[in-house]
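Here the complex is missing one protein chain, while the rest keep their positions.
Note that the chains are named A, B and C in the order they appear, and that numbering of residues resets to 1 at the start of each chain.
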Amino acid sequence: MATAVQPVVERENYLNSNYGIKSWLLTTDHKRIALLYLMSITAMFWLGGFFAMLIRLELLTPAGDLVTSDTYNKLFTMHGITMIFFFLIPSVPAVIGNFVIPLMIGAKDLAFPRLNLASWYIYMLGAGLALWGFLLGGVDTGWTFYTPFSTSYSNTHVVTVAVGVFIVGFSSIFTGLNFIVTIHRMRAPGLTWNRLPLFCWSNYAASLIMVLGTPVVAITLLLVAFERLFHIGVFNPQLGGDPLLFQHLFWFYSHPAVYIMILPGMGVISEVVTCYSRKRAFGYEFIALASIAIAVLGFLVWAHHMFVAGISMYSALVFSLLTYFVAIPSAVKVFNWTATMYKGSVRFDTPMLYAWGFIGLFTMGGLTGVFLASLGVDVHVTDTYFVVAHFHYVMVGGMVLAYLAGLHFWWPKITGRMYPEPPAKLSALLVFVGFNLTFFPQFILGYMGMPRRYHAYPPEFQVLNVLSTAGASVLAIGYILPMIYFLWSLRYGEDAGPNPWNAVGLEWMTPSPPPTHNFDETPVVTWEAYDYEHQPQEEITIGH
Amino acid sequence: MKIIPHDDEYTHVIPPSLYVGIWATLMVLTLITVLASFAELGIFNIVLALLIATIKGTLVVLFFMHLRYSPKLTMVAVIASVCFLLILFSLTMTDYLSRHWATFPGR
Amino acid sequence: MATSSEIQTAERSFQHHFASIEQQRDTATFGMWMFLLTEIMFFGGLFCSYLVYRRTYYEAFVEGSQKMNIILGAVNTAVLICSSLSMAMGVRAAQTGKPKLMVILLLVTILFGFGFLGIKAVEYHEHWVNHEFPGPNFHFETGDPAHPATDPLHTQIYFGLYWSMTGLHALHMIIGIGLVTWLVLAGMRGAFSPIYYSPVENVGLYWHFVDLVWIYLFPLLYLISHKHSG
Partner (left out) sequence: MWKNFPLFPERASSLAGQVDGLYFFLVAVSAFFTILIFVTIFIFAIKYRREAHPNPSHIEGSLPLELTWTLIPLGICMIFFAWGSLIYFQEGRAPKGAMEIYAVGKQWMWKFEHETGQREINTLHVPLGRDVKMIMSSQDVIHSFYVPAFRIKQDVLPGRYTTTWFHPTKIGTYHLFCAEYCGTQHSGMIGEVVVMEPAAYQAWLVGGGAMASLSANGQQLFLQLGCATCHRTDTQGRGPMLAGLYGKQVQLDDGRSLVADENYIRESILNPGAKVVSGFKPIMPTYQGQVSEESLAALVQYIKSLSQPQPGEPAGNRASLQ
């Protein structure tokens, strides 16, 4: 079945079909929009990373001596807002998903190409507004915007940044809407739901959350802005409002948002593990359904962020129970990925290294999540560094590793060139080691009781904090390396050919980089997903 | 002409009389809901008001918005969104309804 | 069968990443429904806040609701229902290939839309001059001497929600009028035909959705209870 199209030298593709700044800024090609997103979110990642670096440097010493406490508060707030709303949420969906999903399902483009471009402009508008707020002096509410601090007590640019986040929410909604409609209506003939790549399944699930959850945080942030501007009283206890209502509405989105961030990453891992094990995904249906289960159950657990916030104990009981249910599909996925390698034919390319890192670190992140679901222990560890470590294991150890895995995996498809393997392996190792060194000590710090968002801390916590900062510098090098060799590969990388990994999947059956209309003729799918059994076992010469 | 459908009946055209009938029903229901609000029904005031609003909403969605003649998928999507709305309401209320329950042990 | 000019307009609006114009139409409509799901959740956050505070400060909400002009509210409900009828008939006119009738019906819809906003503006003005806008100028005297116990602050929450909900609803109306105006202009150019009228259908869906929101807003904000007014 794999009659891969032979690469033609200087064949017309989406990159060279036309040139000029207008051809990019007015493009409706999903592949070009993905690259626009790639550039914008990379810029935001380094900005967020810069904030993180200052935070880690400040925490080297117990006294708050590098920056003032106001500056520190702004740093962790802007780190959180930048990383969550402007990097993690769009990372895999808007870059890799945007590029790969239409290719995977044999479509010429997403269902609404102009909406796709509009969503990038909305993203830029929201990011611009947030950055404007940062430049005016920043914001110090924490990324959670908790009331009444954000509505009545903070003297910083809350409204500007909140409106920026409100706007970027619509970018996310439109991306999600586009994915759902595309996956429903644009699949190639023969590509049934049972044959859909798992990456599409997990992006579909994440899109459900984007469409159903994001509007709730949008209205919540709008109410915060109204509260600040007009004093409507809804979230202000001095005016009779209940600050816990803000938390309910905020976490109704922001907990499922965690799954917006991790689900697409899980999709990447499913693709990578199957490709380098040369096997069909073990328990394909279970991995696919687990994505949907996570998306739906993810909406039922939000108040586990509020166990000590003053909610009813009986309500806490309900939310605790439901939280355990959402842990199960995640566990199912981990077991299935591991089992996929069983009796496979495993290759050690960089994406696979990242995937192993993901499985291990996500397991730890997920299991420490179970600590937080457990009411009695949560009372002690919530709002401490334990939580900080937990969500960095999921977000950085999970999502960022999956993003890097995906970027390496599809880089040949995106650019038509191979990245250099040795430095890539080195950076994967550095990221793994640096990450663990940074965040594992924070679990211990958390159980010892160091609260999060502390600018200065009691001296007995110093040793672990120094370890953490040391790890962060290793991690930073691990992130800088790919920047360099990816850029290098644009010019000097080996020609990738249409299918350097000898992978199955429609995206590998079109040249690299793909032509503007993706496929010369609409493919007809007659095989199951991950049909490595019938893929000829050819020796790969390119890319080693 | 590959892109043009050959089947003239590819959309459902609703007769104007049905539209007018729905319109009249909606107007009557509006009147009823206003009048009913003046009656003293206790808790049933709000129940009745929401019931009427839901009937009106259902009529609008089914006929004005053609949901009745739309693919099953659309129907599923609408029902799902109502479910998620109810999740938001009901799980939030688990907190508000039980917050004043006893916080004393053994009582 | 479709006339050749209809086929030409349809081909002009056909986007080539679709297999057929039928697929394009179904996709656009499904996309619009997905957007409306988002809108449901958007207003859902407001309705959830309303639910919580209505339960907590019921008496104060009753007092606030008695400042509403029920007649204007009911008339506005009727106006919106009429606009929905003209919108639905307009979509039907596009469906059945009567572009002139469609333009007229859409103009009627716009008229109703402005009627709604006009009446709403009258109400807003009344509330404004009565200091029923939250903030430093908010002033509320409990109307019933038998019930001095409600706190004006809690009625302020009612008004905060009232202005937020109806204000966002009015904003949706304004966007809707803009969209229908665009349809009218495109319709006069002859952009729509029974083969291609997706924009008309989808703007119609949006318009009916805005109507639907009002169907809930009206009883919840205006008709809470009259038990102290009579």
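We adopt the following convention: contacts are C-beta pairs under 8 Å (C-beta built on N, C-alpha and C of every residue); 3 or more make two chains touch, one makes a residue touch a chain.
For clarity, every value in this text was computed on a predicted model and none was experimentally measured.
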Which displayed chains the unshown chain touches: A, B, C
Residue of A:D29, A:E227, A:E271 or A:D378 touching the missing chain in the full complex: A:D378
Omitted-chain contact residue, chosen from A:W120, A:Y457, A:F486 or A:W508: A:Y457
Touching the absent chain when the full complex is considered, from A:W24, A:W46, A:F230 or A:F335: A:F335
Omitted-chain contact residue, chosen from A:T27, A:S40 or A:N73: A:N73
Absent-chain contact - pick from A:G64, A:P423 or A:P515: A:G64
Residue numbers in chain A that touch the chain omitted from display: 64, 69-70, 73, 140, 142, 146, 148-149, 152-154, 237-238, 240, 242-244, 277-280, 282-286, 307-310, 313, 316-317, 320-321, 324-325, 327-328, 331-332, 334-336, 338-339, 341-348, 356, 359-360, 363-364, 367-368, 370-371, 373-380, 382-384, 444, 447-449, 451-460, 463, 532-533, 537
For chain B, residues in touch with the removed chain: 100-107
Chain C residues touching the omitted chain (full complex): 56-57, 59-60, 147-151, 153-154
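By definition in this document, only the chains that are shown with their structure count from here on.
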Chain-level touch network, classified as line, ring, star, complete or other: complete
Far-end chain from chain C, centres as C-alpha averages: A
Between B-C and A-B, the pair joined by more C-beta contacts: B-C
Between chain B and chain C, centroid-to-centroid distance (C-alpha), Å: 15
Contacts with two or more other chains, residues of chain B listed in rising order: 73, 81, 84, 88, 92, 96
Residues within chain A bordering two or more other chains: 184, 212, 216, 245, 248-249, 252
Chain A - residues contacting chain B, complex: 184, 212, 216, 244-245, 248-249, 252, 299-300, 302-303, 311-315, 318-319
In the complex, chain C residues that touch chain B: 1-2, 7, 10-11, 14, 18, 20-22, 26, 29-30, 33-34, 37, 40-41, 44-45, 47-48, 51-52, 55-56, 70, 74, 77-78, 81-82, 84-85, 87-89, 92, 95-96, 195, 201, 204-205, 208-209, 211-212, 215-216, 218-220, 223-227, 230
Footprint of chain C on chain B - complex, ascending: 1-5, 8, 10-11, 13-14, 16, 19-20, 22-23, 26-27, 30-31, 33-34, 37-38, 40, 45-46, 49-50, 52-53, 56-57, 60-61, 63-66, 70-71, 73-74, 77-78, 80-82, 84-85, 88-89, 92-93, 96
